[in-house]
Every structure is written in structure tokens, then in C-alpha cells.
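Only a single protein chain was left out; the remaining protein chains are all shown in position.
Showing chain A:
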Amino acid sequence: MMANDSVKLSKNLLRMKFMQRGLDAETKKQLEDEERRIISDEHWHLDLPELKANENLIIEEPSFVPCENLNYGRISFKGFNPEVEKLMVLINPKEEGANEEEQQIGRMQTDVTDEEMALRYESLVGSMRKKFAKKRERAAMEDLNHNDTNSKRVFLKPHE
């Protein structure tokens, strides 16, 4: 006890891992507080107003090419340079006629139209209802259907 009063262990020593076990609650807390203060002091932040994200509505385009849909700069006439003529077909934006064709292809890709789908599901509604109906209801439903349509066909004997 005497030694404890006169000689105090240094803070840095107390903070070491192997000293943590023997510390009492109060000193532990004190040390932790101090540590937290040091950390928060050393953290610094810029004193700036928050950046306002201003959406930019104007996009600049320095070139005429995309604006005017300009063609590629290599041109060959009447088959003078077949390679270039191939390139011209490949690179240049399609003419109107080709566009129409493309649109048709686009239309064909949705080969089941909305109307067709609706018609198909119309019949499905009935069968789904049948599935979820209880046994008795189902019987009633079938009765209804049979009553109006199902008159059993019998062989009619032809007249002599």
C-alpha cells in the first residue's frame, strides 16, 4: 500500500496490454477517456460548405460528326477501291430503306402480340378457376357447362 501511494506507474505503462488485467475499473475508464480525446483531437476535417450536386443539363459536343450524322471519310465510286466500298457499307449510317427493314425486324421480335396473349390467357382463366375450386363447386360448374351444350348424340336411324 505504501508503495502504491508514493510511486505511480506511468500512463503509457498502464495502457500496455499485459497491465490491463490488474487495473481497477476507474483507472481503466480514465485511460479510455483520455485515449478517445486524443483521437478526436487528432481527427481534423475541412470546414467547407457541403458540395451541392448540381445536375448538369447541358452537354457539350465539340464535333460536327454526331450532330450532322456525317459519313465516314473514305469514299470510293464505281468500284475504284472495292475494299473502301465494303467499308462504306459497313460503317456509314444506314439509309432510309435499310431503316425500314430494321424496324420490321424489330416488330418481328415481339412475335406474340399483346392481343394474342390476352386471348390465350382468357381461356386459361377458366382452367385456373377450375383448379382452385372445391370438389363440389367443380361438380356444379361442370353441370352448368354440360346442361346447355351436352345433349348426348345418339344414332338416328335413317327413315326408310
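The criterion applied here is as follows: a contact is a pair of C-beta atoms (placed from the backbone, for glycine too) under 8 Å apart; a residue touches a chain by one contact, two chains touch by 3 or more; residues count from 1.
We adopt the following convention: contacts and distances are computed from a predicted model.
According to its UniProt record, the chain left out of view corresponds to "Exosome complex component RRP40" among "Exosome complex component RRP40", "Electron transfer flavoprotein beta subunit lysine methyltransferase", "Small ribosomal subunit protein mS29" or "ribose-phosphate diphosphokinase". Interface note: of A:V7, A:I59, A:V89 or A:A118, the residue touching the hidden chain in the full complex is A:I59.
The chain omitted from view is touched by exactly one of A:I75, A:L119 or A:A140, namely A:I75.
The residue touching the chain not shown here, chosen from A:L14, A:V84 or A:M141, is A:V84.
Although one chain is not drawn, its touching partners on chain A can still be listed: residues 57-81, 83-84, 87, 91, 93, 95.
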